[in-house]
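Provided herewith is a single structure, encoded as structure tokens, for subsequent inquiry.
The complex is shown incomplete by one protein chain, all other protein chains being positioned as in the whole.
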Amino acid sequence: MAEETRVVTRRLREHPGDSWTIARATDDGAYESARKAVTTLSPDEVVEMVKASGLRGRGGAGFPTGTKWSFVPKDVFPKYVVVNHDEGEPGTFKDREIVEGDPHAVIDGITIAAWANGANKAFIYCRGEFALGSRRLDAAISEAYREGFLGRGIFGSDFDLDIVLHRGAGAYICGEESALLDSLEGFRGQPRLRPPFPAIKGLYGQPTVINNTETLATLPGIVANGADWFRQWGTEKSPGTKVLSVSGHVRRPANYEVPLGTSLADVLALAGGMRNGDLKAIIPGGASAPLLTSTDVAVDFESLQEAGSMLGSGAVVFMDHTTCMVRNALVTTEFFEHESCGKCTPCREGTWWAVKVLDRIEHGEGRREDMDLLLDIADGIDGRSFCPLGDAASWALRSNVKLFRDEFERHVAERRCPFEGDHVSFPGARERHDDMGTAGLGPGEAGVMPQPAAGISVDRSEEAR
Amino acid sequence: MSDNGAVALTINGREVSAEPGRLLIDVAEELGIFVPRFCYHPGMKSVAVCRMCLVQIEGQRKLLPACATPVAEGMTVNTVEEKAVDAQRGMLEFLLINHPLDCPICDRGGECPLQDQTYRHGPGTSRYIEPKRTYEKALEISPLVVLDRERCVLCWRCVRFADEIAGDQFIQLVDRGPGTQILTFADEPFDSYFSGNTIQICPVGALTSRPYRFVSRPWDLKTASSVCGYCAVGCPLTNEAREERLVRCQALPNENVNDFWICDKGRFAYHYVDSDDRLTTPLVRGGSDGFEPESWGVALRRVADALREAGSVGVIAGGHLTTEDAYAIGRLAKDTIGTRDVDSRVHDAGAPYELALAVGGAAGSSATLNDLEGARSIVWVGPDPKETLPVLFLRLRKAVLDKGAKLVVVSPRRISLDAFATHVVRCPAGEEAAAVSALGPGTRVPAEASADLGEPLVVCWGPSSPGRDEAAVAAAAMELARARDARLLVCPPHAGSQGMIDMGVHPALDAGHALSEEPGRDTRAILEAAAAGELGALVVFGADLVGDFPDADLARRALEACPFTVVVELLPTETVSHADVVLPSVAYAEREGTFTNLERRIQKLEPVLTPPGTAQEPWFVCAELARLLGDEWGWTTAADVWTDIGARVSTHRDVELDALAQVSPPTALNYESGYELHTGGQTVAGPGGYYPKGHRSGAPFQTGQNWPLSWELRAFEAKQRPGVIPPAPAGAPEALPSVETVPPRPATQGEELLLLSGRMIYDGGHMVSRSRALAAVRRRPFLEVAAADARRLGLSDGAEAVIASDGGEERVPVVIGDISPGAVFVPYDQPGLRANRLMRGLDTRVSVRPA
Partner (left out) sequence: MTVFEGESRRRAEAIVARYPNQRSAMLPLLFLAQSIEGYVTEEGMREVADLLGLTPAQVLASASFYTMLKKQPQGEYVVSACRNISCTHMGARAVIAALQDRLGVAPGETTPDGRFTFETAECLATCDGAPSLQINYEDFYRLTPEDAVALIDRIEAGEEVTSVRGQRVRTHKEISLETATVGLRIPGDADPGSARTIGGETPRPDTAPGWRPKVAGEEGARARG
């Protein structure tokens, strides 16, 4: 039976009751890495360390973090660190759990990034819908200030660091780094023309390092134990572990941390396998990633690319035979249409058009030429949109039509959705699942023990053992 | 990279070298390779949102937007092969799925970049069968602009113009995704002096002009390139006429003058040209107090006789006449009639332009408008340019916000420039001169301001308030310029003002800026002489003395007392009503000739209309009068006048009229674009065959013909008509010539506040006020007073007040504003308030009390 390798998620798994409190976190070694970096390492040494670790961004693009940092000009001030905690990629819920369960690890990582890049101010762009996450971050930031881990002269050094918690307001595109910056500056969250890249001209036109929550939460381990320690897991090109958000028709939907390079089959096994045994399709890296149909592929940046898809944010959605792929395509494309910022023509008009066509097909009004039309629309967006959101929409659309064309044709031929009624089924809902699904949830701010939510009977007897 | 720093690349197999950093889309265009585009506009920053200009670049996985891709050494670009052409077709199909295709009822039809580019680069048909996106049609977002969101292709041009160029962020992108739309806020209109530009750059019919809506089809328009007749910036524009009526004016680009923009006055205030009360025939005062229509022969003879008999003659010209008129007037006055009592400063009476001689050598600017963008620092002492010289305001704004120049504004009241000035020196009215001198070298007041005056420095000065003694402040500004050997931008008010100075319609200056020993009387002195009965005759060219001279009463008394007055005018002004002979003149859209702008740049006008009745060119009237007075000039065309100018005015010796004329487009512009190639050579919609009807066929890039496509090819046109700046005269005086300043009239009992004034962009002037379009946006009169004075005098914001001088009284609503205490401001001429009725002599003081 496959095993998890808990690095980033260790603390919140081991102490589900209080992992987010500073007492627990510091007992458990939080801020030791930040202290080490600020008091014993030069910024360049930290950058070199992170470079050597081969850590690649966990936000979706997978860009080597150390390399990104090395683009930041030394002599320009002020500089900023911005935390991308806008987690919106459908299927992804890892950053949410990391922050809810271990906010101090994130602040630890922010401090390391700020020191390495010479930034005295960091902004956490926290997704607007993350109410608990922002409460935990706020509390953690306050605690860190109280302990002297933030503010003036942290850890007794002469290095100042302030963190401003900033809430988004409901726009997936604001996860895109340059759109995030425009949003943070009070503009519409629309992607910027690049170059210049944020590392050169970012927030307020100043050099800015933008990293994903998980990326930052990974840093303390690297600084504490060194690059080789980190490289003991994963592959040459994709070192380390990665938190995968597994959902869909599996027995135990949850976040699972595994070494990169683990096979999808093992990931499925970790999640308890398919609820009814059978597997139809897999989204291996969030809604933006093209579909796969086999688990016989390793989960790392390069293998998934070879398999014609991508690791993206590490959201794995398994679907069984009850899934209508036309609906899957429709829901996905509706998402991209809804979240398109409207800036560029192909994304704005292409997703609008595709949704109309898919909706017709799903409701039995499809035409034989529609499948080719959908592929043309995908081609019309792919590689032409201003930012990758448009591309992503086209990839998802294309892979649905290409891999399940017969199913689309059945909709057209039968003038109805052959799945009507079928996919409203709840085995998943009543699944008893292990501690991970709700790990980090323990007592809320108010200190009350978690109430089982309305109508949900979460059997926690497992946790006791 | 070659040694001159240029990079070599190939576009569609053609080699070209360009300076690094230039955009592919422009470089291709100069090769005659048109890359289709919607969002790109050469006058604004690239945003690359429409994705229409995607091109293939060797070694690049993705197509790149030509509008945002700088040229690079060795680049191999293709705009006409499969991948690029596919993208162009695809993008147009996307853009059209939600476009209403209501071309038959759309103003843009026939000159629509979306139409044009669909013909040329688009798919033949659409596969879109779903319902289109709909919005409430035709929203009137201002009295001038109508918005139809259904037609919008979201190129952002209008929004970017409002943000980036005008700074009037009233029109914005709203909502997101497919629901994104252009919109204004609730009931707040698109309130901008430059809003018309958005209509012109909109690549579809989403923004249309209320005055022009449903008026004409482009191919029914007769169009000529001309120059705006209003302010001294001299923006080139087109006059477009249908059936001998002027129906539209649009900006022509000149990268030296206006970039791509004009103000809404230049665009919408043309109605006076064909207003019904234009003077069409000479009028001679009859026995009873009325006028009799007369033939030119009779009328001119009457004038000639009067001038022969009149012992002394005064000649006053206005600021809206051409350089040719100016030359003729100067010559008539000084050579034929033999008087030096001649002046062209009416609204700006007494402004000492001649002081500039000692700075740049000319009685005018030594700086160009482009110098503003090269400047490290700029000093502004003068009127509010947004009201009086609107496009100069845009150029200053660009210099500061885009090119990083530091701007120091010296003004007793808040003006538009304060919004982005680096330093504002808010000095008490009357102490501007001291404040300006304090900016000089070695002085430390105001410290950081003078510290910021790095070279190159441009000092801008213009008469800031009619009726004020400008001599001291002007002298201070000139001295600052001299001391810092800065360039000087002199800002007279009107389109013809500088031409008048250049041609010696000035008591102290002769044509070519020659300073004469025994200067004649200036406007004020002439009027005083006339009022005192010391003048035999008064000759007035295109000037409404009563309406415009900053002492209405003096003007009226002068006209009444003067035994003989002849007025050459377009319209029946109050001055006309005092005349003995009235001679009908021609409007700028009816005439050939040139205007000389505030940087002394000469640009050419071409006629689109024939003058009404027997109206005549003022220069011709002068020539006729001279003939009757025994001085034969032998002119028949404007060109003859110009030849004469070249021969007799030193500075203008080498100014070739042809050099001013429209340069024909580079031969490269035979439109070898993707279209012909990917349709296998057949040129279906080549520019030649582009416009089905009439005189608009032929080469598309000559302004005034086949205009529409050229909309999308403006980058060239910006370089087409540079105009010419004649050299400054040699042997300029070393020191500033002395100007004696008239002592201000002592304030009588209770008058304690200095009266400041200035024109608003849309005022009661006899030309602008005839614009039906602008009536709705014209500001009501107001009295601006400092909070301290308001408190003292018991005035409250919005309440009525009475402003009084011994000139009279006016009731005006109070606006408490950022103005230095001790002075009040009223607009010069808004319907309901004429500041010059309050003015007496110089530096009028007034009393103000609650109504």
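The first chain written gets the first letter, and so on, giving A and B; residue counts start at 1 in each chain.
Going forward, contacts are C-beta pairs under 8 Å (C-beta built on N, C-alpha and C of every residue); 3 or more make two chains touch, one makes a residue touch a chain.
This is a predicted model, so every value here is computed, not measured.
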{"item": "Residue of B:Q169, B:T636 or B:S650 in touch with the missing chain, whole complex considered", "value": "B:Q169"}
{"item": "Omitted-chain contact residue, chosen from A:G62, A:G91 or A:G261", "value": "A:G91"}
{"item": "Residue in contact with the excluded chain [from A:E4, A:E177 or A:E339]", "value": "A:E339"}
{"item": "Contacts of chain A with the absent chain, listed as residue ranges", "value": "76-78, 87-93, 95-96, 100, 119-121, 127-132, 134-135, 137-138, 141-142, 145-146, 150-152, 160, 162, 164-172, 183-189, 192-193, 204, 206, 245-249, 253-255, 283, 287, 315, 317, 319, 322-323, 327-328, 331-332, 334-335, 338-339, 341, 423-426, 428-431, 437-438, 441-446, 448-456, 458"}
{"item": "Hidden partner chain, residues of chain B it touches", "value": "45-49, 160, 162-164, 167, 169-176, 183-186, 188, 397, 401-402, 419-420"}
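Simple rule for what comes next: only the chains that are shown with their structure count from here on.
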{"item": "Inter-chain centre distance, chain A versus chain B - centres from mean C-alpha coordinates, in Å", "value": "55"}
{"item": "Residue ranges of chain B in contact with chain A within the complex", "value": "46-52, 54, 61-63, 68, 87, 90-91, 93-95, 97-98, 127-128, 130, 133, 153-154, 173, 175-180"}
{"item": "Of all residues in chain A, those that touch chain B in their complex", "value": "171, 188, 193, 337-346, 348-353, 356-357, 360, 369, 373, 376, 379-380, 383-386"}
